[in-house]
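Let me give you the structure first, and then I'll get to my questions.
Up next is chain A:
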Amino acid sequence: MTTHFQPWLIPILPLVGGLINGLFGKRFSKAAVATVALFFTAASFVVACGHACILLNSGADALETSYGTWIRAGSFSVDFGIYLDHLSMIMMLVVTGVGFLIHVYSVAYMEHEGGYYRFFAYLNFFMFFMLTLVLANNYLLMFVGWEGVGLASYLLIGFFFLKDSAANAGKKAFITNRVGDFGFLIALFLLIQHFGSLRYATLIDITSHFPVETAAGFLTAIGLLMLVGACGKSAQIPLYVWLPDAMEGPTPVSALIHAATMVTAGVYMVCRSNFIFSRAPIALLAVAIIGTLTSFFAATIGITQTDIKRVLAYSTVSQLGYMFMAAGVAAYSAAVFHLMTHAFFKALLFLGAGSVIHGVGGEQDMRKMGGLRKYMPWTFATMTIATLAISGIPPFAGFFSKDEILWQAFSSPHGSKAFWFLGLVTAFMTSFYMFRLLFMTFFGEYRGAQPEAHSAHGSHDDHGHDSHQGSPHESPWLMLGPLVLLGVLSIVGGWVGIGHRFEHFLDPVILNVSADQNALPSAEAAATPAGGEQEAAGGYTDTEHLLMYLSVVVALAGLGLAYLLYIKSPELPAKIAAGIGGLYKLVLNKYWIDELYGAVIIGPLLAISRVVLWQSVDQKAIDGTVNESAVAARDVSQVVRMQQSGLIRSYAGWIAVFAAVVVAYMVWMGTR
Partner candidate 1 sequence: MAQYLFLFFAAICAGGAVNLLIQRKTINSALSLIVVMGSLALIYLLLGAEFVAVIQVIIYAGAIMVLFVFVIMLLNAGEEEQAKGSRVAKIVGIPGLFIGGIIGIWVLLQHAPLQKTMIPIGALYGPADQVGMMLFTKYLLAFEVTSVLVLIAIMGAVVLARRSHS
Partner candidate 2 sequence: MSALTFLIVAVIKIVVTLGVLLTVVAYTVWLERKVVGRMQNRWGPSRVGPFGLLQPLADGIKFLLKEDLTPPYVEKHIYLLAPGLALIMALTSIALVPIGPVIHLFGISTPVQITGVVDSAGHASDINIGILVILGLTSLGVYGIALAGWSSNSKYSLLGSLRASAQMISYEVSLGLSLVGVLIMSGTMSLNGIVHAQLGTFFQGTGFGFIPRWNIFQGQFVAFFLYMIAAFAETNRIPFDMPEAETELVAGYHTEYSAMKFAMFFMAEYANMVTVACIASVMFLGGWSGPPLPFLPAAVQAFLPLVWFSSKIFFFLFLYIWIRGTLPRFRYDQLMSFGWKFLFPLALANVIVTAFIVAIRA
């Protein structure tokens, strides 16, 4: 390791920024706060790039460094260690890069908010924890980051804590995540129990001696529990419910945490644990199923939502589902690839949405928008790019990653046609609701509230734009800059994946398991020879081409349908909704999942806590004991206190008398 290799700087820098802002920010000017936050984030990004180069030049599979022991208990010990391989490298670059852009964006976006310094402190803390999560060299440290980002997201969702909905959303997110974390923790305990270590490297070589579990064994158990954790963090069925509500937070937060980075932690974790999953096919299958279902399910909900941010939220859930599907078919690099591109265009979409909300003065209901094309051309342009990207239309980023996933789902030894088909349908729906969003927002004519009637103002995303009421307006360049950059990224971001180049990029991470025979071959490893013989044809087999065209067609179909429904004849949707009333209601109300949970889990829980824990145990048993003992003490003292006359000399007298007794006794003992 050269002296240039100081990876610890990457997480620490944002922490420093966060601390400075958090401790002293109150006294700083907004400019100062912003400067601090931006500086440290940028610094962290630069350092990250530097280390990426170091890693690539070193040609090593992974660079690991330890900064001393954190916990030692018997043979078990955990280090403060950093593990830098291609996987964590990508994650780190995405986090710092996108994070930095979003910081820049927030400077303008949050300008009119209270608690400016608080916001940036939280953001920086988030960066710190996220980077810890990504760069950790063992599961426990990862777990620290895991909880940390949870905390950060809780704080940021509840940033407008004066608003009940925001506060509740924060709690909801936190508690839901607890469920997942619980699973994750148990997985960690199992790891400790069976392998006595949590260090990736150690685990990798221990597990390399394990055969693949055909039946359910403890690897499967671990895998499933990890999946539970991942579901919590990455908003998969059944724990996805918190993500849509999380949109209560400021839009940049939604962009950074609930689209680009934190929610992908689950995917990262699954990919990181590939050495376990590739030996637990059942767990792997579970991952795939959950992912597919989630993506399909969320997409259907996305179709009916009218709140711009909620649509995006559901599409996020759905895209995450995609990634899980990919991971589930052992196409880890496809998953990571999609993770990356998704980070770009989804962040872009959220920022765009933010810009829109900003422009129309806090309105989030798409039905009150429309025709914004003329008012905010830049936002429109970038949003369009993002939409094309997410809908998987070439040559935009989303196409490559999504197509990759579909192909893997189709061809991988773990994949199946069912996954592929559902994925395809999802892709169709995705492009449909995304274009629906685009059309409803930017086309047609402005349906927003007029200057005098600014009722919805500030109701959703507390936005004080008292400076400019009335007609929508383009956002400042400080906000557009990041949009444009991300736009560029969401165009070119996908090209790295042309001809399976990206798959092999992660080989060092993945192959180190599939290298040994007794592990399942990962999708790429299987696919490589397939692509290998066809290198002439741009690295694609015919089936692959076929599927590729198919997905493009599907995407275009979605576009067309959206165009038909929302540009051509805007009255149709209402008709259709009326036509299939029941189903529409069901979907519109998100299948009443929240209500279901409320009835099945939360209600009983509250009831039990109130009746049993509070009223009987706490009030009767515990308080009762305390009070009774107090009463007893009082009664006793009622008698005893008669002795306390307040006369020193009487006390002294008693002392003297008993001292005399003792002495007399001793004398007596002594003389016989």
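Basis for inclusion: all candidates are chains of the complex that A comes from, given by their letters.
The rule we apply is simple: contacts are C-beta pairs under 8 Å (C-beta built on N, C-alpha and C of every residue); 3 or more make two chains touch, one makes a residue touch a chain; residues count from 1.
All values derive from a computational prediction rather than experimental measurement.
Touching chain A in this complex, out of the candidates 1 or 2, is candidate 1. Against candidate 1, the residues of chain A that register as touching in their complex are 649-650, 653, 656-657, 660, 663-664, 667, 670-671.
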